[in-house]
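Complex shown without one protein chain; remaining protein chains in place.
Chains here go by letter, A, B and C, matching the order in which they are written, and residues are numbered from 1 within each.
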Amino acid sequence: MTEIGIIAVGGYNEMGRNMTAIRVDEDIIILDMGLRLDRVQIHEDVEIDKMHSLELINMGAIPDDTIMKDVNGNVRAIVCTHGHLDHIGAIPKLAHRYSAPIISTPYTTALIKHQIDSERKFGVKNNLISMKAGETYEITKDVSVEFINTQHSIIDTVFAVIHTPKGAIMYACDFKLDRTPTLGEAPDFNRLKSLGEEGVIALITESTNSGRSGKAPSEQIAHDLVKDVLLGTEESDVGMIITTFASHISRLNSIISFAKEMGRIPILLGRSMDRYMSTAKELGYVDLPGNVEIYGQRREVEKALEKVMRGGKNKYLPIVTGHQGEPGSILIRIANGDLPYIIEPGDKIVFSANVIPNPLTRANRYALETKLRMKGARIYDNVHVSGHAYREDHWELLRMVKPEHVIPAHGTIEMHAAYIEMAEDAGYVLGDTLHLLRNGEELYIEE
Amino acid sequence: MTEIGIIAVGGYNEMGRNMTAIRVDEDIIILDMGLRLDRVQIHEDVEIDKMHSLELINMGAIPDDTIMKDVNGNVRAIVCTHGHLDHIGAIPKLAHRYSAPIISTPYTTALIKHQIDSERKFGVKNNLISMKAGETYEITKDVSVEFINTQHSIIDTVFAVIHTPKGAIMYACDFKLDRTPTLGEAPDFNRLKSLGEEGVIALITESTNSGRSGKAPSEQIAHDLVKDVLLGTEESDVGMIITTFASHISRLNSIISFAKEMGRIPILLGRSMDRYMSTAKELGYVDLPGNVEIYGQRREVEKALEKVMRGGKNKYLPIVTGHQGEPGSILIRIANGDLPYIIEPGDKIVFSANVIPNPLTRANRYALETKLRMKGARIYDNVHVSGHAYREDHWELLRMVKPEHVIPAHGTIEMHAAYIEMAEDAGYVLGDTLHLLRNGEELYIEE
Amino acid sequence: MTEIGIIAVGGYNEMGRNMTAIRVDEDIIILDMGLRLDRVQIHEDVEIDKMHSLELINMGAIPDDTIMKDVNGNVRAIVCTHGHLDHIGAIPKLAHRYSAPIISTPYTTALIKHQIDSERKFGVKNNLISMKAGETYEITKDVSVEFINTQHSIIDTVFAVIHTPKGAIMYACDFKLDRTPTLGEAPDFNRLKSLGEEGVIALITESTNSGRSGKAPSEQIAHDLVKDVLLGTEESDVGMIITTFASHISRLNSIISFAKEMGRIPILLGRSMDRYMSTAKELGYVDLPGNVEIYGQRREVEKALEKVMRGGKNKYLPIVTGHQGEPGSILIRIANGDLPYIIEPGDKIVFSANVIPNPLTRANRYALETKLRMKGARIYDNVHVSGHAYREDHWELLRMVKPEHVIPAHGTIEMHAAYIEMAEDAGYVLGDTLHLLRNGEELYIEE
Partner (left out) sequence: MTEIGIIAVGGYNEMGRNMTAIRVDEDIIILDMGLRLDRVQIHEDVEIDKMHSLELINMGAIPDDTIMKDVNGNVRAIVCTHGHLDHIGAIPKLAHRYSAPIISTPYTTALIKHQIDSERKFGVKNNLISMKAGETYEITKDVSVEFINTQHSIIDTVFAVIHTPKGAIMYACDFKLDRTPTLGEAPDFNRLKSLGEEGVIALITESTNSGRSGKAPSEQIAHDLVKDVLLGTEESDVGMIITTFASHISRLNSIISFAKEMGRIPILLGRSMDRYMSTAKELGYVDLPGNVEIYGQRREVEKALEKVMRGGKNKYLPIVTGHQGEPGSILIRIANGDLPYIIEPGDKIVFSANVIPNPLTRANRYALETKLRMKGARIYDNVHVSGHAYREDHWELLRMVKPEHVIPAHGTIEMHAAYIEMAEDAGYVLGDTLHLLRNGEELYIEE
């Protein structure tokens, strides 16, 4: 008899710092090692890259993996399903404790490499294994991991499936069932259904948006909304700036294509904008038009904006960091007058992003918008759709995959509560086939 | 010197019961005569069609046009800009008091006719004049009304422009600057700009959504959202019902086209569904596929649903009334088990509508959804976009039309407040060129 | 070894229809049998008193006690902790199935009697046993129930403690740790602490307001708020009406005392006002001044209001039903003009109640307030404090009673989630000593 344990390390009591461990007898696979940024942001003058992991654990910023010493087994692999910080951000602080390779898709691997390179406290030397969606990696002779293509707000996101002698365990954090993505392929529904036929022991799934009714709008909707804002105006001669998530390559790709239709030169500005997009380009995920300019360094950014002001604001479309009003981002520096782009009355600022629902980001956004409005900017807010599955997406996934057990993850207890009510509709029973785990807890499944 | 008066009759203190009068010396043009339904709904067992106008005025349900007796002049025309009840619903109660024709677009005229025919208290004999967008009607030798095409959540909506010897007065209640409509043409931006060049004395404009940032999403977005819900599912074999505004012909047209792609027969059910769509079809606004079925009468509806149940729920797409949970509507009767359509677990109910933000509609919707969920229905809510301009749409209209005076209408004082703040950004000054009117007040403009 | 089972029958997935069963080996004690009114209210023309229990179970209106047949044991007693409908309202429908006495405090017993007498479908013949706070009743030779005094928004509320050979199980639904109650005694903190010393196996507790920070304000606060509204005005000569929960005897007692200070005669109006207050008076819970008048019958109410109108509205203080805008209540009938009390501009209507957070009650209240405002009434809303413990009250109870196991009850999963987070702060571990139960589930505790 194989004993399977599902260990909720982090991200079960909160958003961020995601980490789950799956134990198949004595072989352990870790899924994700994420960072909870807002637990860092409540402190002033914190430099994460120099901090020790225990300090970050005490701050609630990274998963408390000290509990792993009580788990009976050895870590054989660390698997990351996409490149967002709440999934890979704790790797520099925690991965070196485990002599195990880190397996992820090519784009995610490149971002993990960057994380490791930026770390100044720990030296992370784990082997990095890059694997595409559709492929499978043998971790031990009995245990393998398969990547199934899905969609999310970052490219190269996958479902991870841990195959064991007794059946599969699927990890679906984070995903969106987008049938009309603007970059990459739709989720592999055929494989999901065949997996469901083969038999899934457990599904570990994000619960983030399970409280929202209906289904998450396709990225195509965001594409069209952004297009309408950028092109559908009788005042096309003004200064226009757009800001979005630097890691949202498909969104950026759309925006760059609209710049062409607008007859404007797209200029990506900001350190993270440079990193995410240049990496995507190098790996061949996007094919940028020749006139795109990308500047990450402070001095380059300044020169680029000087050029824009000289050449005419109506000839360029700056695509910048700062959608949450982050201190040091391009947009807040423009708003503060610290960069040579002058906002004039009637200029349009497009936020192709939601406001992250946290008092700290709300405050930053408020300060940013207030400053922009005082200069006369016109604000287009929330020109965006979410990258997380809604309630009916979860319903459909559950019925395709038909797991024996379901564990909501990646959310607060309120988010899990919404998932539980949905899963009960689908016939699952809390405490029997549906499990509410808290950080630090191990669920035993005997097969 | 011509004296112009703008009289706020109704809809300046509230949503609904819209009515404005424009006085050009002693010639008066009335714009809209609407009904505030929620003031009727707070009472039980009220039959509007049998009620006297004074009673409805006291209930706050229709505009208090008794103030018109203090206005110095004669009513020369009643102009209605579209066919929603909050614009035409008081015609059966008030229009007969004025010996003036009612001027509106063809579809609106047809709906007004139906209103008049349904009235059981008053006999309304005003001449009905039908005029298309782009045309102008001479009301007196000095005063004419022009219709300019626009978009809204009902077809054949126009801006009305009253031309006077001193310049134009534009009435923009309700509208949406939709550049990619799914039925009809985009607003006539060229004419709006030329009007702005010619000189506009005053703009009377809805303020409804002026508090929402950015611009209203195009109906194309709703089209795509509905399509994705109806077609983007791995469970296409279940019962599916969709409900939307019976008067939203473009939305219905989209839904009917999706039914074809789904391989289902679209069946429109409900009295108002029949009236609005059959009228649109007769007037040539839509070209329906041959297999569409429309049933308004109770017995027909029952037979149609019996046929659906016999033939298989997966072969039909019922398109029904009841998106607000209205008592007597098809969907609530299905939910109550009063119609022969059996909802089974997993059936999908799509609300292509928002919940009207009123405690009464919220209660009806809650009761409806609760009943549907208890039967196992999966709910897709708010698969919809608004038909009202947002803040930046208002900003653009204001700058295109460049009126000397602006008067927010069609909303509560909070909505007007949002409009005022936007208009101040555009240089207007409250009390000077920007006016907050209350029901019953006349604004004098001397030119 | 004694096996203890805690069976979540109703009220664990929702507010209302509370019912818990505690099994001590094969002896079962039922705690509360409540009604969920809003599941009745979503239907039109439902007459509960004539309905069968299975129908009400299917509607989700009463606990689904059909699961009790799978529980191994015999029901020895039904215990009700206070007289609110969500605790006693299902007795007429369910109690007759069990040959067990119903044990409750004297006031609760009187209300249960009334429930049974009003029932027209079932004959309930269970023995009614009345027991005061501080007393203990032997149910079997091994199992007894103790009542501990507490406070809530109805008089004679108790904590119930089931004493077993292995220790106590405490049931704390509903309560408030009010140290300055206006009627009755403060909770018996000494007994709670000694109970904690003796050893409590499990605490079953309401979670309703566990999401609210701090502690619930004392009823003394409501007392002072009401007093200030009634007496602290420069317009004391106008008509004044106050409405509150008919079962809230301490609040009513306060209001009656203020009437004296105002120099007005207090008149309680409404069927339920009559029932609850007359019962409280007969049992000696309140000592009313001689000039109080109470009228429950329709004709009496009309005559009383005629007298008020004749004598002068400023000489009386009508204390009426209708705080939620309930159809048929006194206040909505006054607002509708169906009763001979004329509301004039400037009259004050005081709601000494919150709006129950349900779309149906919100709609009723909205309709009521709209009608009152249209007559010129001045509204004093939410002159009230809650009767349910807040987060820190729960914290203190938990630390006084120190149970081995904690089970949140009487709430939605979101409310339980808030409780769980608090209990985790106090050292409890979900799935180990802290349990999230769903309706129909039995928790086994082996001692």
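List of remarks:
Here, a contact is a pair of C-beta atoms (placed from the backbone, for glycine too) under 8 Å apart; a residue touches a chain by one contact, two chains touch by 3 or more.
Quick caveat: nothing in here was measured; it's all calculated off a predicted structure.
Within the full complex, the chain left out of the display contacts the shown chains A, B, C. Touching the missing chain, out of C:E302, C:D381, C:E414 or C:E442, is residue C:D381.
When the whole complex is considered, the residue among C:V229, C:A353 or C:I445 that touches the unshown chain is C:V229. Interface note: of B:G123, B:G290, B:P357 or B:G431, the residue touching the hidden chain in the full complex is B:G431. Within the full complex, the residue among C:T2, C:S144, C:Q220 or C:N314 touching the omitted chain is C:Q220. The missing chain lies against chain A, touching residues 39, 42-44, 60, 327, 336, 358-360, 362-367, 370-371, 374. Although one chain is not drawn, its touching partners on chain B can still be listed: residues 413-414, 416-417, 420-421, 424, 429-431, 436-438, 441. Summarising the interface, chain C meets the missing chain with residues 177, 179-180, 189, 193, 213-215, 217-218, 220-221, 224-225, 228-229, 232-235, 345, 376, 378-383, 392, 395-396, 399-400, 425.
Assume only the chains that are shown with their structure count from here on.
In terms of their C-alpha centroids, the spacing between chain B and chain C amounts to 45 Å.
Distance between chain A and chain C, defined via averaged C-alpha coordinates, is recorded as 47 Å. Averaged C-alpha coordinates give centres for chain A and chain B that are 41 Å from one another. Residue positions of chain B touching 2 or more other chains: none.
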